[in-house]
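Let me begin by presenting the structure, written as structure tokens, before commenting on it.
Omission of a single protein chain aside, the complex is shown with its protein chains in their original locations.
So, chain A:
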Amino acid sequence: MATQTVERTADTQTPEAVVVRFAGDSGDGMQLTGGQFTLSTALAGNDLATFPDFPAEIRAPQGTLFGVSAFQINFGSRQINTAGDAPDVLVAMNPAALKVNLAALKPGGLIIADTGEFSKRNLEKAKYQTNPIEDGSLAKWDVLAFDISALTLEAVKPFGLGNKEALRSKNMWTLGLALWMFDRDRQPLIDWLNAKFKNKPEIAQANIAALNAGHAYGETAEISGPLKKTHIPAAEQEPGTYRTITGAESVSLGLVAGAQLAELPMFFGGYPITPASAILHHLARLKEFGVTTFQAEDEIAAICAAIGASYAGQLGVTSSSGPGIALKGEAMGLAIMVELPLVIVNSQRGGPSTGLPTKTEQSDLYQAVYGRNGDAPMPVIAARSPGDAFEVAIEACRIAVQYMTPVMLLTDGYIANAAEPWKVPDPSAFAPFPAKFLQEKNAKDAKGGDTLLPYKRDDKGARPWIKPGTPGLMHRVGGIEKHVETGNIDYSPDNHQVMTDARKAKIDEIMVPDQEVSLGDETGELAVVGWGSTYGPIRQAVRRWREKGKKVSHIHVRHIWPLPKNLGELLSGFDRVLVPEMNTGQFKTVLRDQLFIDVESLTKTSGQPFQIAELEAAIGKYFDDVAGNEGGEVAANLAQLPVAESGHDDGSLKNKRSPQSGEDQ
């Protein structure tokens, strides 16, 4: 064990919250380790938020900087809204993982490193000239470095696995150590391993042995090293039954609930795309809920089949991410034109084009609100957290069915992948909105006989939903402009004006709940207005300033289009309005356009969520009496900005002579 001695003030207090980041090769099972640690954290009653950060490659070359996969978890005895800014503990399974993640680690934080992987070759791959564990460059931090690989091999020896197979248990050894560090029960993990490897008991036993060995190591190491057992008391939460949930699961469950509330079978058309595929995967297993999933030949077919199903009387749903949503654009226009219900889920990622498939961004807002040919209004709503996505999905179904319109539901890569504790809702608490199908002709002709008007609107501006198969109601619909009532082809100027107005009015008048203030007063000096996954960091940053007595409020908008009717008035009660978002200012544009108010923008497009500290600094600029506050631009947080080590560029772009430059493309 090569522990560097560092002077360290003993932290006598139990921290309210701790941030741990597990980092390793993309083949090291870090996401699985993180996921299981999350579960044990939840079972221990802590509040938590997680942030998985993994490369786009499935198996990037071993040991490389761009193949590093990380999972961060923030947990504590108080409310947690973000995955945390800087980790307190970094588990680095190889030199590349250390290099990529070190900049984020808190000064004085703990590094746990597997020296078994710090070979000459791996150090070279990570572009280290010397071994950081030995050259003193880690003096700012506590370092606990020992040969996890060897200890794992030793622990699983009795099970007679090959070397490669045996080393796969390294992540369980590490998890065992982490469970010891935070005083966690191993039993749920043991149960999980036994269930997972039901048909391979020797693998289950080896993993359990590794888990136990890692745990036992903690006991020994405590005597001499910097490793300390920390107990984070359970957070005080509202009574009830809880589980952890990711955004992708939550959207899926919300859609199932929405279809039930609409009393409709659900048809889901999808095409594989990161990070949206998980929704297709979840729903494919829920056939008993009347869910049909259809993996189409492309994004276009996925939405078209969903519209076809809606036409035939089911609730059509499709899902994708930016590039796929772009392909679906024309079909959305048709759904708007024929006025059929449809839910479109966009799990946003970094763009444009292929962009950053596994990273998060909120840059498809313009696409959602404005991105179609013609005057093609469509409601847009956004989920703010994994748990929130459940309710938002139900809301999307409600609007789609009640207003006979496609609805865009925005989440993002962060929400889709991140997990949080979720108080299991009671489905009967939601008001049903059963779909109604027209059964007989709905008008009288000039002679007083019954006639069908497929575009006769109800008090919500919605046309009737007419299922093929209904006797006597045969009619034709299509994408060509149609007569205001009969739906027959009609290109006449007056008719197009009337129909354009009717489509717009229907969406403009959708009943949207009034905007509430998420945190703080209804008036004040500054309103920080967010949407989507920036909810957590904004809330925490606003909370911190409010604790210091500043008149700042957090307003988080779910209904992006149409906006809540009271939003303009609400915002007029604040001197300034700041809109942080992970794009170049798209919601800002919508607010300025729709509310005609001055709105200031704070933007970030690094593929990483906002940090609380970044937002705290930005908010501070609005208050004169803040020390060191000269106003002006908010300084970039260097630890969060993209560096060569954090992405696909392994540095070779700057140094074309690097021998790596060819292989890593």
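Here is the rule we go by: a contact is a pair of C-beta atoms (placed from the backbone, for glycine too) under 8 Å apart; a residue touches a chain by one contact, two chains touch by 3 or more; residues count from 1.
Methods note: contacts and distances are computed from a predicted model.
**Student:** Assign the chain not included in the display its UniProt protein name, restricting the answer to "Glycerol-3-phosphate ABC transporter ATP-binding protein", "Acyl dehydratase", "2-oxoacid:ferredoxin oxidoreductase subunit beta" or "Peptide/nickel transport system permease protein".
**Tutor:** From the choices "Glycerol-3-phosphate ABC transporter ATP-binding protein", "Acyl dehydratase", "2-oxoacid:ferredoxin oxidoreductase subunit beta" or "Peptide/nickel transport system permease protein", the unshown chain carries the UniProt name "2-oxoacid:ferredoxin oxidoreductase subunit beta".
**Student:** For a quick check of understanding: of A:Leu473, A:Val557 or A:Ala618, which residue touches the chain that isn't displayed?
**Tutor:** Touches the omitted chain: A:Leu473.
**Student:** Of the listed residues A:Phe159, A:Tyr217, A:Phe390 or A:Tyr622, which contacts the missing chain in the full complex?
**Tutor:** Only one of A:Phe159, A:Tyr217, A:Phe390 or A:Tyr622 touches the chain omitted from view, namely A:Phe390.
**Student:** Out of A:Gln62, A:Gln79 or A:Thr230, point to the residue that touches the absent chain in the complete complex.
**Tutor:** Considering the complete complex, A:Gln79 is the one touching the chain left out.
**Student:** At which residues does chain A meet the chain that is not included here?
**Tutor:** 39, 42-43, 45, 47, 78-79, 188, 235-244, 253, 256-257, 260-261, 265, 267, 269, 286-290, 292, 294, 296-298, 300-302, 304-314, 316, 330-331, 333-334, 338, 383-385, 387-392, 394-395, 398, 420-431, 467-480, 488-489, 513, 518-519, 556
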